[in-house]
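With one protein chain withheld, the remaining protein chains of the complex are depicted in position.
First chain written, first letter: the chains are A, B and C, and each begins at residue 1.
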Amino acid sequence: MTRGMAADHVTSVRMPDDFDAFWDELLARAAATPLNPTLEPIPLRSSDQVETFEIHYDSLDGVRIAGWYCRPRASYIPPPYPALLQVPGYISEPTLPKSWAKLGYAAVGVAPRGKLRSNAQFNPGYPGLLTHNIVDKETYSYRAFYIDACRAVDFVQSRPEVDASRIGVQGGSQGGALTLTTAALRNDAITCGAAGAPYLTGFMDAASLTHSQPYEEMNEYMRLYPEREEQVRRTLDYFDCINFAPRITAPMLVTVGLGDDVCPPETAFDLVRAMSGPVEMITSPRCGHDAGIYWTQSRIESFLAEHLRPAGIEAGR
Amino acid sequence: MTRGMAADHVTSVRMPDDFDAFWDELLARAAATPLNPTLEPIPLRSSDQVETFEIHYDSLDGVRIAGWYCRPRASYIPPPYPALLQVPGYISEPTLPKSWAKLGYAAVGVAPRGKLRSNAQFNPGYPGLLTHNIVDKETYSYRAFYIDACRAVDFVQSRPEVDASRIGVQGGSQGGALTLTTAALRNDAITCGAAGAPYLTGFMDAASLTHSQPYEEMNEYMRLYPEREEQVRRTLDYFDCINFAPRITAPMLVTVGLGDDVCPPETAFDLVRAMSGPVEMITSPRCGHDAGIYWTQSRIESFLAEHLRPAGIEAGR
Amino acid sequence: MSINPKPEDFGAYWQAVDDELAGIDPAVELEHSLLRSNEHSTMYFVRLTSVGPYRIFAYLSIPHGDGPFPALLQTPRYGSVNNPPHFDDRQRFVVMTLMHRGQRLADKPYAAAYPGLLTEGIEDPATFIYRGIVADCLRGAEYLLSRPEVEGQPAAVVGDDLAVLTAARRPGFTAVHYNLFTFYRMMEAAPRTAAYPLEEINEHVAFYPNSADRVARTVAYVDPLHHAPEVKGKVLVNVGDPGSLSGPEFLEPLMQAFGSRAEPYVVSHEGGTDHDAADAWIASQLGSVPKPRLWLEAMG
Partner (left out) sequence: MSINPKPEDFGAYWQAVDDELAGIDPAVELEHSLLRSNEHSTMYFVRLTSVGPYRIFAYLSIPHGDGPFPALLQTPRYGSVNNPPHFDDRQRFVVMTLMHRGQRLADKPYAAAYPGLLTEGIEDPATFIYRGIVADCLRGAEYLLSRPEVEGQPAAVVGDDLAVLTAARRPGFTAVHYNLFTFYRMMEAAPRTAAYPLEEINEHVAFYPNSADRVARTVAYVDPLHHAPEVKGKVLVNVGDPGSLSGPEFLEPLMQAFGSRAEPYVVSHEGGTDHDAADAWIASQLGSVPKPRLWLEAMG
């Protein structure tokens, strides 16, 4: 088996004619749904500096979405705060972003449907989310999942302590994908985004390049249902970060491990090539799905801080 | 295929040596669990005569159990009221027992785990409950399910408007089984019970006599896992109504359709033969799983009224 | 004015559902079930997209052997779950049992409440949950009738009002067994009973002032009386005791609407007897053999 230069990879993802119409219609439907946000303080996980809340809000299909919300106490750092959305990986728990709040961010650990505490009404199981109802764009698992993450933008916009002109989004793997989709779908609101090792990018190409989870779910599914390939590709084109890329206008940081067996780097190059806004790409040799975080973590933090200017970092805390 | 006299059937159910110890230990564990009952009024489903509540209480494994509770308004019939537990069938929804409350009963529509509104923490799916974890008496689905129904006795005992010396239980099919298990396990509290077409009685014999649901689940399971038969029998002996029968002391009414393809009448005869308390059995020729309800409904109502003496019936309402 | 007029836009209302369905890819997924297959037939779990869009579920059992086989559609009952196809039917027919939106196996993200489903969105025909539920049945019917195993074979549909509505709007069914009434003359029927699910209507009308007219307007769209003229096949109608809500005099307008296609079956209330009669009728309509259960009735 030979494998060419990742940067030379040619994607098999196609842009559907009605891609924008599909998502604009869903966004409009979401916007017409009252958010009904609630915040419940969690004293156990709060401190003198940071207040932690469990939050909930409504999303598509009447599904209630959970999340963590951490904000600096006013006595520690006075408002307004920039907002930072932490979007979760495929097998990760939603982040409880206390450490980000300590830096001056009003930070949300987003928990789209299917994640713990958001899975009462939608629960495709694990593994399973990746192929759940994959034959139809209208019912594919990620359709509302992406919107659930976007609704966290509405949540921070509803908070008086947040400066809504500064909203960042960050995550790795599936969190990298949600960073991109949220920046694309809410390009009216997102200031910057940092995506590590983006998943849900070149799905079918990725599955052909790896046998690691979660893309292996795709291989297992296609092994059992080979006749569905075209139908599956037709669905996935609506959900591929490569097709979201042109909608992104905010500055983005993309970090990639050149030895990533989970989300093959070929697909990250395909992605970056499709982006038309400002993008900084950092590739780390011999790194895997860690995307070189050991070396790039500080750059991620400084990138977000440059664009979002949290008071805690500006004050050198 | 020939089929003998149902009354001559010989059960294959065996009584485990530690049957009583097994259940007494579970009852003790349940008794040590605070009930934490809550009642939420449901005005939509209440009337001038009857007040309806959605109730919840705690049961084994920290699982929260739901139910409906309907009681006469004091202005309509003054307390105290006899209690009547309505226990649900396998595919039925829990009863909202407004019509029983109108007769003067404080009536509970019991919803053991897995039923709607009691399925957040335990949800083996349907079909599936009958064979869920069936290889082990300690983890078999019905272990806590039976206890959940017993806890409804604790619930009515906690109500000041209830005369705890009059507690009846009634249901058909799985509700027939729960009538028997509750009368057996809570023979300290149950005044009388009416069991129609009892399910969960002679499980393996029943499965060999029918291909109707739900026992067909057993046949499907055994077809796939024939090597588990002995293990399954060993589990089921702890859950068989035939083995609960000797513990029942309250008067019981058992109604059976002689053409019941769902719960074969052979098993009902085996059951009644194992009962040592007072029992009235009504068999209806050519009737199926309806157990002749068209003809026996009035007898069920009069049987319960004789033992429980609800004021509404006594007053002729 | 009749208490139960057919809405003026009745045809347009249902045509819009058909149009909406036609614009949605059913996106069929078929999953083989080893556990639920048996010596006579193979079981598949089917997932389909209906209006909404919403993903619904069906059991599909196909007999072993070459076929073709007659088709049997079982429409969903009023309740959170439905029994899978019966062993006896699976030997003779391609059987589909449908779970509509909100029922177990089709309850993510929407889980129906019981009681509660019957009045969900009932104040407006456009929001009434049964608009979608009927669409679910139609989607299932389309798929069943499109299976190559049933090509050229007779097809039957069995169930409550949903069976009638399905047969009315999908002409492929040659036989209908209409065995339970819910929407038939509902505004007259509900006040005469305190039993659920009709009691949900009584509760709704009592609780929400002046809602009766709106409810009546909505349920007229799903009244089998107005769909009966469109049913092409033969119809077996369960008839109950005189004076009851399934009594012959209450059903008379329905039987007239079906005309000569309808045949009454006067229920004996003996479950075994009634099952075997219905089974024999279905079998004869589908050119198959009866599978009575009473022949081996246990002797008391």
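Annotations
Methods note: contacts are C-beta pairs under 8 Å (C-beta built on N, C-alpha and C of every residue); 3 or more make two chains touch, one makes a residue touch a chain.
What you see is a predicted model; the values in this text were computed from it and never measured.
Among A:V13, A:A30 or A:L96, only A:L96 touches the chain left out of the display. Across B:H9, B:R71, B:K98 or B:R113, the residue that sits in touch with the chain not pictured is B:R113.
The hidden chain makes contact, of the residues A:E161, A:E220 or A:E301, with A:E220.
Only one of B:Y90, B:F122, B:Y199 or B:F303 touches the chain withheld from this view, namely B:F122. Contact between chain B and the absent chain runs through residues 61-63, 113, 121-124, 133, 135-136, 138-139, 144, 225, 228, 231. By the touch criterion stated above, the residues of chain A touching the omitted chain are 1, 3-7, 43-45, 47, 91-93, 96, 98-99, 102, 116, 125-127, 211-214, 216, 219-221, 223-224, 257-261, 264-266, 283-290, 292, 294-295.
In the analysis below, only the chains that are shown with their structure count from here on.
Each chain gets a centre from the mean of its Cα atoms; for chain B and chain C, those two points are 29 Å apart. Across the assembly, chain C contributes residues 111 that each touch 2 or more other chains.
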